[in-house]
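Sharing a structure below in structure tokens format, with a few things to ask.
For this depiction, one protein chain was excluded, whereas all remaining protein chains were kept in their positions.
Chain naming follows the written order as A, B and C, and within any one chain the residues start at number 1.
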Amino acid sequence: MGYTAAIAGASGYVGGELLRLLLGHPDIAIGTLTAGGNAGTRLGDHHPHLRPLADRVLAETAIAELAGHDIVFLALPHGHSAAVAAELGDSTLVVDCGADHRLADPDAWTAYYGSEHAGTWPYGLPELPGARERLASTKRIAVPGCFPTSGTLAMFPALAEGLVRPEVVVVAATGTSGAGKALKPHLTASEVMGAVSVYGVGGTHRHTPEFTQNLSAVAGAPVTVSFTPMLVPMPRGILATCSAPLTEGATAQDVRAAYERRFSAEPFVHLLPEGTWPTTAMTLGANTALVQVTVDEHAGRLIAVAAIDNLTKGTAGGAIQSANIALGLPETTGLPLTGVAP
Amino acid sequence: MGYTAAIAGASGYVGGELLRLLLGHPDIAIGTLTAGGNAGTRLGDHHPHLRPLADRVLAETAIAELAGHDIVFLALPHGHSAAVAAELGDSTLVVDCGADHRLADPDAWTAYYGSEHAGTWPYGLPELPGARERLASTKRIAVPGCFPTSGTLAMFPALAEGLVRPEVVVVAATGTSGAGKALKPHLTASEVMGAVSVYGVGGTHRHTPEFTQNLSAVAGAPVTVSFTPMLVPMPRGILATCSAPLTEGATAQDVRAAYERRFSAEPFVHLLPEGTWPTTAMTLGANTALVQVTVDEHAGRLIAVAAIDNLTKGTAGGAIQSANIALGLPETTGLPLTGVAP
Amino acid sequence: MGYTAAIAGASGYVGGELLRLLLGHPDIAIGTLTAGGNAGTRLGDHHPHLRPLADRVLAETAIAELAGHDIVFLALPHGHSAAVAAELGDSTLVVDCGADHRLADPDAWTAYYGSEHAGTWPYGLPELPGARERLASTKRIAVPGCFPTSGTLAMFPALAEGLVRPEVVVVAATGTSGAGKALKPHLTASEVMGAVSVYGVGGTHRHTPEFTQNLSAVAGAPVTVSFTPMLVPMPRGILATCSAPLTEGATAQDVRAAYERRFSAEPFVHLLPEGTWPTTAMTLGANTALVQVTVDEHAGRLIAVAAIDNLTKGTAGGAIQSANIALGLPETTGLPLTGVAP
Partner (left out) sequence: MGYTAAIAGASGYVGGELLRLLLGHPDIAIGTLTAGGNAGTRLGDHHPHLRPLADRVLAETAIAELAGHDIVFLALPHGHSAAVAAELGDSTLVVDCGADHRLADPDAWTAYYGSEHAGTWPYGLPELPGARERLASTKRIAVPGCFPTSGTLAMFPALAEGLVRPEVVVVAATGTSGAGKALKPHLTASEVMGAVSVYGVGGTHRHTPEFTQNLSAVAGAPVTVSFTPMLVPMPRGILATCSAPLTEGATAQDVRAAYERRFSAEPFVHLLPEGTWPTTAMTLGANTALVQVTVDEHAGRLIAVAAIDNLTKGTAGGAIQSANIALGLPETTGLPLTGVAP
């Protein structure tokens, strides 16, 4: 156990998933756990599935509690991480599971989040070109959003190699845990079970500028992304169905080759055998992203689909993957390749 | 009870939904019920929710059983309806819930269904331009597929009025009942619950040419449709998320006006108040289609979403709606505007 | 439309189900709809599945709004109905879907509800011995709880005929809509989907004294009821598994005969063919109760199982059934025998 980690916001779903994974991490010991309104309560009251930690008591989220750890994972509401990071100083690896430091464009931040931009940290999607180098030398990591993780992985090879025009359409189904534990009428079991809905339609979802930023960077030119999230009756998982018009002359062989090239050496991203399409069930609890791609000759489009667990590869697992890189550990340390099914 | 109806294929899901609706239809009496392998069994063994018909015994699907009714609803596997219709003659209204007579293009039929084309019947989507006239004078109705019903309703106003370019993307989530009662490994409860998957990706789903036909006819020019169906863990319902690039100069006001114009007088299609997005829960068991539309200025796309119950408006309810027209009854006779929720 | 009905508490699940059913009732017109905190909002905001009433605006729950109707259905929190009924006077049929007037024993009321007892009204379970006579001449109806409806129907024939000892065990699975729309952490979709839990264990659930009262009255002697409710991942439905020790000499034939005797003439309670066990899916949206009974020779117990829709036969449908009796209408008027499946 070379390192210790504190978790701020341990009573939420992201906090719970960080703890589930860290319980199996050989090099990171679980240190102080903090919460806001739940400070003073037992962890077992919030995460009864984490038996070994049931009697841990949550401390107040405060610098005094978080300081002194090698790593601090932040699972806080927007707008809190910059101040915490400033006080912790550069000796601590700060991994922000929130959105605060994902966007490079202050105007995009303000347009979508309504507050002042807190600055940009290295973006924790190691599979993107150049990302591992940036993460290897940082003490600050911005963990990607769960939707951008799935859709970016599905589409970046095509954009990186100029196989599609920069007009991407993403329709992504998500389980309910992505919305956290807040009590909202449309997230009750009675409303969700047996129903599918869309929300944040027309470019209004906060993950839209993150998609645009990721894919534009890879394409080396502005990419538009039409992103529609869909809420489906399951607790976990994202399935992103993405497409874009093929560029003149791009063939199915080109497409397959590009995806194989990008993913053949990736430990967590698996391009499935041709003809096999991903389901979220293949990734439940695993840090994997399963991808498939095809070409629709008639419609002239490339279609790529990615499945992830929104809490694992989509948040907590992705956070630990990037932290491993920043700590100099093997990138896969403590991260499950195996899901739980059925 | 002016009319009598026989149902061929009464033990399946479509047959069950036809019976549920006809039990509440004031002008159509339920006549003979037939089945293939289930002939000789009680209806209650297959549809225990239809208490008033529990003791009806299923006859063999044969002309002798179906003849003598005013209406025959066919809920049969592909390839059977032409022969049945030929023997029943023109005095019987034949309503085919299968695919046999939907497509006008014999080559498209053969490419997607692998058999010889059986001819084209009037297409039972009354909301399409000119459809009511064609249905009013026919003795043969081709009931649309459930996906094309939802996606066509969502997109045809935009194409009819030239507000989008003819490059449509449809991603549609469906419940499992659309796949019928056949036993398949990927449709067991263990595999479906808690999981989302895609299938028929890349233009290979049989509803693709039906989409193309519908939207091209409305646009008056060839439309390409990239259609991806998605299987979600619910028994009923379709939510179709559709989009296309806006044409130069088309505004959000134009779009709203076009959809209001097309749907304001429709009894079953409801354009929701701005800002409200449909869920399948709003339509469970109802013959309604709920539609919303918006414009994504940044991505330059129109996005339209439609929710239906795949068994009601998507099949059996749509069939009865068209039959009402063909019989000269008020179009809404016996069809529920009210769903069952939560 | 001989009668008009107001509904107090129209924005909740019980209110919505009353409206769904009354939309199909030929003799009761829907009058004023009221709410507490939701007064002033559109009904469509709360029940988007009730398209024909979408634009109705909710009035404040107040006597002035409720007065002047033939019937007032109360779907209010505990403790409000006595005052409302007193002001409405005896010319109005008041149907209380809440618990206030179900229990005859003031001490039991106070023990379980913590307030003063408001008095006892005729109990709206028409299938119980003598109930129809009491309901035919009343202007006040106490609608049973959903669990007692299911379990009482399952067990009362055995107790009425002395076939079991008065020691009943009930384990009843319920969908989430029984808990209403209140926002509670354990009722979010993320917590409910994929999980089963128990609550109110050990006789602490408020429906326990109602069970005891019903079954003791039928048995003519005190009956103990061990009742355990179970929350399962579905929106609607109750399946009550009930058992009790057989009395000496009681045979399987006696049991079958007793249940057939009690239920053969019932319009809504159906004893299934031997060997067929009820599922909640058979009753979704219907006012039916499906019952099966058997004898476990080895364990010496009678086991009876009943399935209902908690919102239909379990609350709103049961309320209308009793109201029909009190109004002198045929008992089945406007109530569906047909469910929605799958």
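One rule holds for everything that comes next: a contact is a pair of C-beta atoms (placed from the backbone, for glycine too) under 8 Å apart; a residue touches a chain by one contact, two chains touch by 3 or more.
The model shown is predicted, which means the values in this text are computed figures rather than measured ones.
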item: Displayed chains contacting the withheld chain; value: A, B, C
item: From C:61, C:280 or C:321, residue that would touch the chain that is not displayed; value: C:280
item: Selected from C:239, C:271 or C:289 as touching the chain missing from the view; value: C:239
item: Touching residues on subunit B - with respect to the absent chain; value: 13, 175-177, 179, 181, 183-185, 187-194, 233-235
item: Those residues of subunit C which, in the complete complex, touch the missing chain; value: 167, 169, 171, 173, 190-191, 193-199, 201-203, 208, 224-226, 228, 230, 232-237, 239, 241, 243, 245, 277-281, 284, 292, 294-301, 303, 305, 307, 342
item: Interface residues of subunit A (partner: the chain not displayed); value: 13, 16, 20, 23-24, 44, 47-52, 176-177, 193-194, 235-236, 270, 273, 276, 279, 281-286, 288, 290, 337-342
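In this section, only the chains that are shown with their structure count from here on.
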item: Chain labels contacting subunit B and also subunit C; value: A
item: Maximum centroid distance from subunit C, chain identifier (CA atoms); value: A
item: Averaged-CA centre spacing for the pair subunit B and subunit A, given as whole angstrom; value: 37
item: Distance from the mean Cα position of subunit C to that of subunit A, given in whole angstrom; value: 45
item: Multi-partner residues of subunit A (each touching 2 or more other chains); value: 190-191, 193-194, 233-235
